[in-house]
Every structure is written in C-alpha cells, then in structure tokens.
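One chain of protein is taken out of this complex; the other chains stay put.
Up next is subunit A:
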Amino acid sequence: MAVFEVYSHPVVVRYRASICTKTTIFMFIVFGLTLVVPFLVAYTSEGFWVKQSVYLEQPYVSYKHQLLMVLEGTTATEYLVWSTYHNYNMLEQQRLRIPIVKSREEDTNRDGKPDKLLINIETPMLDTEQVYSLHLLVIFEYQLFRFSSLTMESMAYIHYNSPRPGAMFTVDGELQFKQNYPLPHRGIVDTYNYPVINGDSIYAADYQLTNIFRDYMDRNESTTFVSAYPVWVSGKGAGKPFIIQATIRYPEETILYYPGFWQLIKLAWIQYLAVLLIFIFIFGRLKTFVFQNHILQAAIERPFKLRSE
C-alpha cells in the first residue's frame, strides 16, 4: 500500500545557554548585525533619506495692475517714464509720459487659474522722440497651494535694446518660478509677500532699477520672465504711439520641496525592510548551521525523546 504524506509540521528545537557564554554573545552579535547591516547597506547605496523631492503645480498668478516703464532714446536726457506708482511719477514728473494700458488675463482652459496675461501699452510720442531701448517691470502676486502655501509678490522684467528706433515691440514668454532652496512641505511661506517696488516711498533711491533688482535677487523665491522671441519693429509713423505688446504665460512649474517626516520615514522603511528580509534569511541560515553542527555550546531541548535515552 502506498504511503503518502498527509500532513507535516515543523519541530521546534530549543537551544539553551546562560548569559555569560560565547553562545549568548554570538547570538547578540548576530541579532545586532541583522538589524544594523541592512541599514548600512540601504544607507550607503544612496537615496535612503529622501531629502528633497519635486511636485508639479500651476501657480495662481494675478497681475497686480502695477507697472513701471522706462523708454530710452539716444542721449542721457532722452527718456520717458511712467508707472502706476504716484510717488515715482511725481519724482520723474518732467519726464512723465502717460500711456494707455490695456491688459487682460485669460484663463484658457477655464480651470479657475489664469493662464496668461496680455498687455498692450501705447505710449504717445512726439515726432522728435525715438525709442531705442525699453525697460518694463510688471508686478504679480504669485501663489502656490499644494504643499506649502506660498504667497509672494513677484516681477517680470521685460527689456530690449535696439540700434534702430522702434515703432513697436512684441514679446511672448513665460513667467518662471525660481527658487534657491526647496520649499517646506507644509505651512505658510509669505516671506516675500511685500512689494517689489515700494510705492509708498518718496525717495528716488527706492525706484532705481539697480536697487530694485538687487533686493529682488536677494530673494530665495522669485520669478523671471523668460522669452526667446522678442520682436522689435522699427519705422514709426509721424504722430503714432510706441506700442509694447507683451504676452506673459503662467506655466505649470516643477517645484522642489523638503518632504515631510512621514513621507521620509515611509520611503526609508521600504528600503530598509527590503534589505532586512535578505539579511534575516542569511543570518537565520547561519544560526541554524552553527547550532545544528554544535559549533557553539548549548543545551539542546528536543521536543521528542531519542530512543537511546
């Protein structure tokens, strides 16, 4: 009659030793190694602690309807300025030239976040005046919500120089987020939620472009206007205004941030556990080998009696 296995179960063999024996010390060392070596392996192979990570978010950008414009001619005295800052206009009132500004923020995909700003500035000019260079500062409020709530006032700087007198300047570009350090994973970041141009000031130094840009560059988070496609059109007709047409797009940004504690632990734990399982297996085999072959002294407690006893 054929005999086949109907059931099986493992047998526990217990090995006993007192504390101050080589066996106990060996077991402590093996236990320690089982825990520590996987950590070392996971750590030294890089990427154990995910110190920074990225996420994608389209910012909520609002054009603050604040502008500062400088148009320059050929000589030092030939320049025209205009801004939405009353104090600046008073300081430069001899060179003030009021344009007509038309702007529109478009939400192309109707997701509630504006996608681009179209701005059109027509500056009336005398026939004796020519524009060779322009500076335009456009002020925005820039907000991020997904991890940390960032709110700041930021700027797009549009500028161009040409050797030929201009009639029209068109530019199409993106307002790009620039960060020197990763953002925290939560909380409110409003460090830079103060004016780029201090319109309350009555001092000329606060409106010098050098000072504005220096303070702006000191920020850890800011925005830059990037455009590879400026077009300068010359040949202005008599009595015609100088026209600036700018399109500023607000693209989805890749934002660097410090992951939070639990995200950090979760990723580290997965890596540690993966290596730990291998080492538990290896050291388990090692211990079985050591005890089965009686390499170290231990009292054996068998679950069954040997026939010779």
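Methods note: contacts are C-beta pairs under 8 Å (C-beta built on N, C-alpha and C of every residue); 3 or more make two chains touch, one makes a residue touch a chain; residues count from 1.
Everything that follows uses one rule, which is that contacts and distances are computed from a predicted model.
Missing chain, UniProt protein name, picked from "Tectonic-1", "RNA polymerase II holoenzyme cyclin-like subunit", "60S ribosome subunit biogenesis protein NIP7" or "G3256 protein": "Tectonic-1". For the chain left out of this panel, the touching residue among A:47, A:187 or A:235 is A:235.
Of the candidate positions A:53, A:103 or A:224, contact with the hidden chain is made by A:103. Screening A:16, A:65, A:186 or A:214 for touch with the missing chain picks out A:65.
Among A:42, A:70, A:167 or A:212, only A:167 touches the chain left out of the display. Only one of the listed residues, A:127, A:200, A:252 or A:301, touches the absent chain: A:127. Although one chain is not drawn, its touching partners on subunit A can still be listed: residues 65, 84, 86, 89-90, 93-94, 96-104, 120, 122-127, 129, 167-168, 233-240.
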